[in-house]
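As you look at this complex, bear in mind that one protein chain is not there, while each of the others sits in place.
Up next is chain A:
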């Protein structure tokens, strides 16, 4: 109770109605606030990202030629996996303490609130990954230009991962062994983003033009922004009626 009043959930009163935009803002800032109360949860996906990247030089080969060739793929796969791992948090806490049911009951369209939650998730996981990527990019011996392009692709691509992932998180909400199931559902849907993310960096390292591929990734982002919240909202309603 105290938490809800502290963090200003959009509460409907009979007289005043809250506009959809301010409801979105409220959900967004609430998610950030509650997340920063458990900083360790924010740090874990990042540590996971670094550790997975570390495994490749140790497990395959530390040679510069290999790492330069495979680096963008390694970083992208690691980023994808760490987003995947963090997805469980997207709705889990709100589901457990009943906040989610309140969100569903709001007069504002649910898909907008879901969009706000997905964006908050991206700010909390995707964005830190993008900021960490240059360091790891240098560690896998990517060249300067490639590092920049890699960060750009991650910047465009990780929101897509969060948005698509929110569908899976909503579908598996409240299930036993939701984590593995979530990965099974979502990984096939992540493949196009991965292909273009690494493909763009590869092209950049061969100094080929990358504008077209970046534009396509942008198209993925627009598509995910417009369609994924609807699917997640539908999935949330189903999961909540189930429990």
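Everything that follows uses one rule, which is that a contact is a pair of C-beta atoms (placed from the backbone, for glycine too) under 8 Å apart; a residue touches a chain by one contact, two chains touch by 3 or more; residues count from 1.
Simple rule for what comes next: contacts and distances are computed from a predicted model.
Look at the chain that isn't drawn here: its UniProt entry, checked against "Heme exporter protein C", "Molybdenum transport system permease", "Outer membrane lipoprotein-sorting protein" or "PadR family transcriptional regulator", names it "Heme exporter protein C". Which of A:40, A:65 or A:177 touches the hidden chain is settled by the complete complex: it is A:177.
For the options A:53, A:152 or A:231, the residue in contact with the chain missing from this view is A:231.
Within the complete assembly, residues 167, 171-172, 175-177, 181, 184-185, 187-189, 191-192, 195-196, 199, 202-203, 220, 227, 231, 234-235, 238-239, 241-242 of chain A touch the chain that is not shown.
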